[in-house]
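Only one protein chain is missing from this complex, and each of the others stays in its spot.
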Amino acid sequence: MIFLTRKEHFNAAHKLCRDDWSDEKNKEVFGKCANANWHGHNFDLFVTVKGNPDPETGFVVDLKTLSLIIKEYIVEELDHKNLNLDVPFMHGVMPSTENLAIKIWEILYPLVQSERCVLHCVKLYETENNFVEYYG
Amino acid sequence: MIFLTRKEHFNAAHKLCRDDWSDEKNKEVFGKCANANWHGHNFDLFVTVKGNPDPETGFVVDLKTLSLIIKEYIVEELDHKNLNLDVPFMHGVMPSTENLAIKIWEILYPLVQSERCVLHCVKLYETENNFVEYYG
Amino acid sequence: MIFLTRKEHFNAAHKLCRDDWSDEKNKEVFGKCANANWHGHNFDLFVTVKGNPDPETGFVVDLKTLSLIIKEYIVEELDHKNLNLDVPFMHGVMPSTENLAIKIWEILYPLVQSERCVLHCVKLYETENNFVEYYG
Amino acid sequence: MIFLTRKEHFNAAHKLCRDDWSDEKNKEVFGKCANANWHGHNFDLFVTVKGNPDPETGFVVDLKTLSLIIKEYIVEELDHKNLNLDVPFMHGVMPSTENLAIKIWEILYPLVQSERCVLHCVKLYETENNFVEYYG
Amino acid sequence: MIFLTRKEHFNAAHKLCRDDWSDEKNKEVFGKCANANWHGHNFDLFVTVKGNPDPETGFVVDLKTLSLIIKEYIVEELDHKNLNLDVPFMHGVMPSTENLAIKIWEILYPLVQSERCVLHCVKLYETENNFVEYYG
Partner (left out) sequence: MIFLTRKEHFNAAHKLCRDDWSDEKNKEVFGKCANANWHGHNFDLFVTVKGNPDPETGFVVDLKTLSLIIKEYIVEELDHKNLNLDVPFMHGVMPSTENLAIKIWEILYPLVQSERCVLHCVKLYETENNFVEYYG
């Protein structure tokens, strides 16, 4: 069993606030992240799959294929978008890094699964100082 | 003469589009950066001053002081903000990395000037692949 | 279950040597790290907690709170200090990266524990080429 | 139990292609990596061992010793070499990052084992966007 | 006048040796870089242009256009190639980082020149420890 990771990235805007809370409570809980007019990040996304290398190619998965799947289903949906407004799979979900990583996992899991490999981890950096990992 | 650089960072939302242009022209010129609902970045800001070290301290400038000036006048204004809507010194200015770096220079130049040192360069990273430098 | 990591850093001096060993033995075992007049490092500290995101906030833990705990109880104690002489919780402990990571874990474990989350890992970089991880 | 990692690096050439496949099939499966005249990478290698720190030294393993083992048995064999032609332990093995990491594990496992520590992971970066991890 | 930089990268094989020198002299002068069966690197390329931002767009140059020019005329020619054998513009040129940067400059200079901007610098990293800059 070997673990293979591909890094992709996207730039997006979001804000953290609840419509059912007062401005005061949103500021208190979410601080600057509740800024009404949004803020944004350069997100780095690391997708790890695990499996046994193919004896003929030495590959767990073709990295070009893995990269294209991530780009088509994740990066295309998130890059230069507003996570609260523009992304169908985030509707009704607080766009914390935690929740975004879970949603990315749920989308990628069936797409990367093959006889030879399975999704192992989604790691998502919001800044170089803050990141989350989700293993399903 | 020695050059001293301090790095700070901020996270912000923006979009690149002109109200006096059609949506089509904005998309054509600015591409994904014209997304109506904004996008955002982790900006890295490098501020360089130049001067002769103080014989007593060995400092061109006290880095704590330089950092506090950048934080008070630049980071506080830009961090977790919308560059098009929330930042007084960017009103009426297209928030390209180029223009933002020029505005940061104009604000910092008089603030960091002393008998011993002067602002030399503002370097601003929008992503790890794109950055600008302005020397006045 | 999701894993959330916060990075902090501190700069400190230390040396690796035992008073009950001869200078020769200290040099032989610890090499340049035994230099009598100390040496130092920029340490990078990654603290990982695990738990389930709060349904209301999407947070496993409020990162500002986590950052403040690390800063108050760890960074404040270690930054610009001598790990052999200035740090009460390291008294009588050889200040190897291994031992320092274990001590940081022991301090942080009760401080970050809540109904929702628990400390998972302390990862400590001494240089970009050397780091340790401790999971309790 | 603590985990200690040492980073080393090497620069090498390779190509991914099978002699028993046509040029067309090699291009189709391996893409640009099948370029007949080779291509190359700066590889970053992270070797992680696990164990309990020695009460006298605070070390799981002496990092200088670990570094020397990696340099003698791995870096010396791979650095500025052609992975397909110049490396005895890769003869007859497709030089994918996956297979190279497995071979490095097999060589290092007996060499780093001691009463106190055992090899835990070999992590190998082919580029900053692609890496593999092998745990035996 | 503002300076704008775009980073691209490519992976390539090369060797440093002269056919008109003996193996001994090549080994003496070029060391491991003369390895007969090649070695390789992940090259990072930073292309800097200078000019005045367009008052309408805030751009010195459209980064998408700049990126496409670099990709079409440089990356496409060098990525996953052998610098000694596969690259027409390097025929008869020792593929040192110095010479490669000069050749990249010569190709890009006329391509990026416009009323508004001109090529300022080509910076080329062979490894994170070695890089060159060429200003024409």
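Which chain is which? They are A, B, C, D and E, in the order written, and residues in each are numbered from 1.
The definition used in the following text is that contacts are C-beta pairs under 8 Å (C-beta built on N, C-alpha and C of every residue); 3 or more make two chains touch, one makes a residue touch a chain.
These figures come from a predicted structure and were not determined experimentally.
Undergrad: So there's a chain missing from this view; which of the remaining chains does it actually touch?
TA: When the entire complex is considered, the left-out chain reaches B, C, E.
Undergrad: Give the residue, chosen from E:I69, E:L85, E:I102 or E:V118, that touches the chain omitted from the document.
TA: Here the residue in touch with the unshown chain is E:I102.
Undergrad: Of C:W21, C:W38 or C:Y135, which residue touches the hidden chain?
TA: C:W38
Undergrad: Touching the absent chain: which residues on chain C qualify?
TA: Where chain C meets the chain not shown: residues 9, 11-14, 32-33, 35, 37-42, 79-82, 85-86, 127-128.
Undergrad: For chain B, which residues touch the unseen chain?
TA: These residues touch the chain not displayed: 1-8, 48, 53, 56-60, 62-64.
Undergrad: Spell out the interface residues on chain E facing the chain that's missing from view.
TA: Within chain E, the residues that touch the unshown chain are 16, 18, 29-31, 93-99, 101-102, 128-135.
Please note the rule applied: only the chains that are shown with their structure count from here on.
Undergrad: Turning chain B onto chain D with a C-alpha fit: angle in degrees, nearest 5?
TA: Fitting chain B to chain D on C-alpha positions yields an angle of 180 degrees.
Undergrad: Can you compute the centre-to-centre distance for chain D and chain E, using the mean CA position of each chain? Integer Å is fine.
TA: Using C-alpha averages as centres, the distance is 28 Å.
Undergrad: In chain D, what residues contact two or more other chains?
TA: In chain D, the residues touching two or more other chains are 128.
Undergrad: So, with touch as defined above, which chain pairs make the list?
TA: A-B, A-C, A-D, B-E, C-D, D-E
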